[in-house]
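One chain of protein is taken out of this complex; the other chains stay put.
Our next item is chain A:
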């Protein structure tokens, strides 16, 4: 309710401002300039405001980077993520540099050359050299970025079969995720929505011998430092498998199997002790205590990042990265597809 009051107050403030300006206008002396074209005084004031605005913009940017950087994602928890973060950092520095220079020039010129009756502007229509320079500089910088980016991209997107990645299917439906491990043979059994029946909710082909050792689970466990290859399948609409901490994302498309591979390098336990995460969790728990929610412990998660229906906002799965031994132990406890089908 306080919230609502705040809004009303703000609304009233705005209306007041508007009314004041109207009164201000009505009360202007009759000999004031009423042409509604900017005069010397306007140019003077607005030019200065431009400079003021530049100051505002720089303060805003500074404030945002200063106070909001701590909400952004921690260092990547995957092998390619390091390269991603690096490229991001370089691009960010570059664009912030350009931003700072160009906004300064724009607003400074707006202030410096604010008009004055009788002043002469410079007739300056062209300068081939100047234009060449500022065409060629972006060309060179962008070429650098493109080349760096494309190498990284190819690297990330090409799956190296020699590394013998762990194959896991992520199965999306409104509004949940299921994972299917490929089992001993590391090969997923065939599947199609037309096989969905009873407890076989993923539509795995019961006849397929590769399917028998598959393991269907609701929580994703990954061994640290081992490449994983996700095969993505959806039973209804588009979804997107997004692992923000691992810098990984791929859409899940009904009718086709898409894939994305990465190697997790930081276990859940290690991430919980990461300085940034410790701070973040502390802040979150302060907020939660205030709101009377139970306390929170960090876990990786997979979330849906393609609008998929009414509960799109809550389509998630817990992800646990652990040692190879812990992972094997956990996996051994899970029933195989063959077992769970024969139970029926």
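Here is the rule we use: contacts are C-beta pairs under 8 Å (C-beta built on N, C-alpha and C of every residue); 3 or more make two chains touch, one makes a residue touch a chain; residues count from 1.
Note that in this section contacts and distances are computed from a predicted model.
UniProt lists the omitted chain of the complex under the protein name "Cytochrome c oxidase subunit I" (options: "Amino acid ABC transporter membrane protein 2 (PAAT family)", "ABC-2 type transport system ATP-binding protein", "Cytochrome c oxidase subunit I" or "ECF RNA polymerase sigma factor SigW"). Touch with the chain omitted from the figure is made, among A:192, A:273 or A:323, by A:192.
The chain omitted from view is touched by exactly one of A:156, A:170 or A:321, namely A:156.
Listed residues A:217, A:253 or A:331: the one in touch with the omitted chain is A:253.
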